[in-house]
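Left out: one protein chain. Kept in place: all the others.
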Amino acid sequence: MTNSWIDIKNTDCCLIIGSNAAEHHPICFKWVLKAKEERGAKIIHVDPKFSRTSARSDFHVPLRSGTDIAFMGGMIKYVLDKELYFKEYVNDYTNASYIVNPKFSFNNGVFSGYNPQTKIYDKSSWQFEKDEKGAVKRDPSLKNPNCVFQLLKKHYSRYDLSKVSSITGVSTENLVKVYEAYAATGKRDKAGTILYALGWTQHTVGVQNIRTSGIIQLLLGNAGVAGGGVNALRGEPNVQGTTDHAILYNILPGYLPLPRANAQTLADYNKATTPKTVLAESINWWGNRPKYMVSFLKAYFGKNATKENDFGYAWLGKGDVPKSERDGDYSFLYCYEKMMKGEMKGGSIWAHNPCQSIPNSNNIRKALTNLEFMYSAEIHHNETTDFWHSPGIDPKKVKTEVFLFPSCHRLEKEGSISSSQRMIGWHYQAAKPSGKSKAMGQIMIEIMNEVIDLYKKEGGVFKEPIVNLNWYKKYDADVVAKRISGWFTGGPNKGKQLSGFADFKDDGTTASLMWLAAGSVTEEENRLKRTSLAQTPLQKKVGIFPNYAWTWPMNRWILYNRASVDKNGQPWDPSRTIIRWDGAKWEGDVADGGQPPLSKEGGKNPFIMLPDGLGQLYGTGLVDGPFPEHYEPTETPVTNHGFSGQLRNPCAKIVPGDKIAPAGDPKYPIVLTTYSLTEHWCGGSETRMVPALLEAEPQLYVEMSHELAKEKGIKNGDPVILESIRGEVEAVAMVTVRIVPFKVQGKTVHLVGMPFAFGWTKPGIGDATNRLTLYTGDPNTSIPEYKACQVNIRKADKVTELSYEEIKVEEHHG
Amino acid sequence: MKVTRRELLKVAGAGAGALALGGLGVSYLVTESYAKDLKIKGAKEVRSICPFCAVSCRFIAHVKGGKVVSTEGDPGYPISEGALCAKGATMNSMVNSTHRVLKPMYRAPFSENWEEKSWSWMIEKLARKIKDTRDKTFTVKNAEGQVVNRLETMFHMGSSQMSNEEASIVVQAQRALGLVYMDHQARI
Partner (left out) sequence: MAKTFFIDTSRCTACRGCQVACKEWQGFEANYTKQLGWGSHQNPQDLNPLNFKLVRFNEFKDKDRVIWNFFPDQCRHCTEPPCKLAADGEVKGAVVVDKATGAVIFTEKTKKISKEGFLMMKEYCPYNIPRRNEKSGIINKCDMCLERVEKDLLPMCVKTCPTGAMNFGDRDKMLALAYERLAIVKKEFPDAALLDVDSVRVVYLITHKRDMYHNLAMLDENSKTGALA
């Protein structure tokens, strides 16, 4: 989230799209309702299904799953055509005036530079025109046909109401209703926020879905302001923290790119990953990259990281350079593909249930049988720990050795958690670990200590990163939190904690395991443990609590907050001030950099993480295009969409071996979308074991319209079988007015929706919905397309996965 | 005389309740107080964070004799102000669940059962497997001949259920081994 949970109360219009906030982030809805009740804000829910969120919104607009870019593209066109954008903001704070290389083109759904063999774009024609000093050429009049603003207009000129309506299944009246309400926030004294979640990310156009909100928020002047922002409602806690700490293939902690094979030295790495600008008014924060990378290496390898040995840079494994859709992609998509082929020997799956929660889960279950060994740390047995006796798998034929370590509950250990709004808070230990369970941190330390001992004793292949590790004897969350925040490894303050970003050096005298948290644990205190509600009057008005826990970066609650003020540092809307320049310094929230506002001497642009500091209406960073373009989901009920001849995202990651139904396949005419629900968590392995939760949501269901039920002869409560090209799943029919048939290109398209929390280790409740979903990924993130695939449905004569008996739940021992 | 529940309350609701009830010959028994003992009386309060959804609501665990006896929302957290949803309301049941894995368990190749093992047995056997696998299959150079020094035959599929400190530890260990196939629920 760029903004905070509480900040939602400051909005005039809350567009919830790709999220079911009331069900999946229930507590945040108090702030949504506050905006409605106290500011008269409009609450709009755009989603395939009418849910508990829709019930509390001013209106709900049903949208066919996978057509969000068409929907949002129509909004961009609406805003541009009616000139509803915030002109001063667009002129001063975005790259609207930037001139793009005249060789850039967009033809029939494909941008210039596409190579169909590798499915990769050569982005050279997408770049900006530069002058002799290296500055991007601009046309402040915004009239140059190659300027970003004109290209944006041209690109979305095709997104007219009738075309958008025809493909999304949203009536033109509903389109205008949403566009009008949201575009009204393009005024200086109005703010609109966009809340999204996995409903946007889990598509083959996931990142481009989000880009549409970036473009809209920049056009309307809603980025960086109170009551605005682009707000990813992050899922699991601690998914924000574990992303920051990079349990991910493509980055190191603190969003430092994974070293690739073409960067053999630290100097190569710094050169390749450190952006440059010639603009004096740009902070270009990532210009500091070398400091963060060296400090990271110092934290990893301690005194063994020296200037002479490149701070141990060579000890980090290098990824391949992405030269095709799969080169250098080490995400789970390709991990399990490799496992299917028998090329993986072993590994760890911790507090994670892929046999339940990863698409085409029949394949995942089989893939694990190809491993020699697997080790897990879990709180309950689940479909993954027990994959070797899954339905249809004979344990006597499964070679895999499985080590299952008992993991203790959060209440039995301490540490810190980062919320969706980047607030890092401390949780304390209430009880001793039950039985012989231990904290996952402790388990990993014990395993690694043994491995380190073996390498020290016996030697081994490339032992340097292992024996030189700056490691731990035992798990102590306070000690690790200090290392994360960072300390001086040399100089006059050696041994002391860093106070913040300003302390970082690239000479090996500073260390931090995750630079973004610098300043969270200082010499004086562990600020993650703070619980004071003290505020200044200005902070109180907008709901900032700077003395409660600690928020990265530098305790800043609202990112890009320099965009909430004009060039003179005065808020666009004084009633919603988050920062203000008092002539000498900023007051309110922690400003994005202490430098003066743009019009003053030494003033800076607001978007400090971008090289030039300007919001990108047009961006060259993504692999699948500088503007979002509508493409159909990999499995789609239509054979053409009318925006271009390119049906699907040309860069989508199609993993070999995944079965995909052809477009418009009459065997699978129904759109399936999947989701979670309030009462269970993700794959459900924890919540299914809680009596009161299983009581409230006991069995796998499929929500469908009355119209579809009638067509198929299905009644509410009937057992049904869903079938995709990949597998079959039993579910209970929930026939409801909350799902409606869509009119798409004049024809009826049905959609059904299912949760994925029910699995076979709790007998009688149903098994993995993800046996239906497909494995194709977004080209930028490799997130699979959980939210749209094609299925058929029929009434079941008999069921084996669902019990007619009432489901027994665990005894209560509270 | 048969009085339906609806008629009864209608009369009461009309403000003539006392009269009507009196007319039926019933008197109120009013107790001084009727409250059970408060089960959290004298309990130690420990603050934690709900493990579901990234609103990250705080809650208070009431602990007696080293055991969690009740949990409820922490009113001091400015975002939730003491509230919890259905999931967050069940922390007590969750921590005290009898279904939990409480011992190190091992499943041998082709076995149909779990076996209980000691921590040291598990750690020693696993560390040996990790080292042997790594030493046998480590990739020094990629197909193009560039030095990559990575371990492609092992993977870590991790968890957003960890604290930051645990995540940091896990990533540091896996990167030290040279793993590149590393991922977690950020994509789910």
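Labels A and B are assigned to the chains in the order they are written; within every chain, residues are numbered from 1.
Throughout what follows, contacts are C-beta pairs under 8 Å (C-beta built on N, C-alpha and C of every residue); 3 or more make two chains touch, one makes a residue touch a chain.
Here the structure is a predicted model, which is why all the values come from computation and not from measurement.
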Options B:72, B:152, B:166 or B:183, residue touching the unrepresented chain: B:72
Candidate in contact with the missing chain, chosen from B:83, B:105, B:122 or B:169: B:83
Residues from chain A at the interface with the omitted partner, ascending: 22-23, 26-27, 29-30, 33, 37, 50, 52-56, 60, 678-679, 691-701, 716-719, 732-738, 799, 802-809, 811-812, 814
Interface with the unshown chain - residue positions in chain B: 3-6, 8-10, 12-13, 15, 17-18, 21, 24, 26-39, 70-73, 80, 82-90, 92-93
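FYI, only the chains that are shown with their structure count from here on.
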Distance from the mean Cα position of chain B to that of chain A, given in whole angstrom: 22
Residue numbers on chain B that touch chain A, as the complex places them: 46-58, 61, 63, 66-71, 76-81, 83-112, 114, 119, 122-131, 133-135, 137-138, 140, 142, 144, 146-188
